[in-house]
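With one protein chain withheld, the remaining protein chains of the complex are depicted in position.
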Amino acid sequence: MKLLRRIRAALMLLAVFLWDLVVASLGVARIVLSPRIDTAPAIIVVPVELEQPWAVALAAYFASLTPGSTCLHVSDDRHLLYVHVLHTADAAAWTARFKRHFVRWIRELEA
Amino acid sequence: MTGPDSFQAILGIMLAIALILAGWRMVRGPSFADRFVALDMLTAVAVGFAALTALSTGRGAFLDIALGVALINFIATAAFAVFLERKRKGP
């Protein structure tokens, strides 16, 4: 039963990641090709409630792999990710989206 | 003039333009970080060229070259990142 839940979490993570990769790439392409470059970069602090080191590493990996966001630094107690985002109007919305998409499934994988 | 050959020529021209743009950024700079980013871009284009060469010659061995270029790219990026971090200015 636990194994099944883990497999489901891994599959969901993969699906969400592929979807996010395409959407974010198109977003970056739209920014680059627009006649006026109009980006609003920000450094966002994302609190992650993960215990295992590999789970935090996985979260940082996914933050870095989707276009338009890169993990810059992980705090020493491994509870904060510092993420640089190419274009965002609303930092709280971005954090909520990242948690909904990735952190939730990683926590499921970890449990 | 249509067909696979001319399509591959178009792909090659697109990659060549990307190569020129990345090279321009590498020459212009203005900072070290810009040049390393441009180097990253150049190696990505090189992987693309290796794939195109594999397509036009029909030899799968060129995909191994793509792997080699990607490998060197990673090591170079890591080395340059450490270099940048070490050269940081005092506060």
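Going by the order they are written in, the chains are A and B; count residues from 1 in each one.
In this section, a contact is a pair of C-beta atoms (placed from the backbone, for glycine too) under 8 Å apart; a residue touches a chain by one contact, two chains touch by 3 or more.
Just so it is clear, contacts and distances are computed from a predicted model.
Trainee: Looking at UniProt, which of "Imidazole glycerol phosphate synthase subunit HisF", "Succinate dehydrogenase cytochrome b556 subunit", "Ferredoxin" or "Na(+)/H(+) antiporter subunit G" names the chain we cannot see?
Mentor: Matching the unshown chain against "Imidazole glycerol phosphate synthase subunit HisF", "Succinate dehydrogenase cytochrome b556 subunit", "Ferredoxin" or "Na(+)/H(+) antiporter subunit G" yields "Na(+)/H(+) antiporter subunit G".
Trainee: Where does the absent chain make contact, in terms of the chains shown?
Mentor: Contacts of the unshown chain, counting the full complex: A, B.
Trainee: Touching the missing chain, which residues of chain A?
Mentor: 21, 24-25, 28-29, 31-33, 37, 39-43, 45, 60-61, 64-73, 75, 82, 84, 86
Trainee: In the complete complex, the non-displayed chain touches which residues of chain B?
Mentor: Residues 4, 7, 11, 14-15, 17-19, 21-22, 24-25, 29-34, 36-38, 40-41, 44-45, 47-48, 51-52, 54-55, 58-60, 63-64, 66-67, 70-71, 73-74, 77-78, 80-85, 87-91 of chain B touch the chain absent from view.
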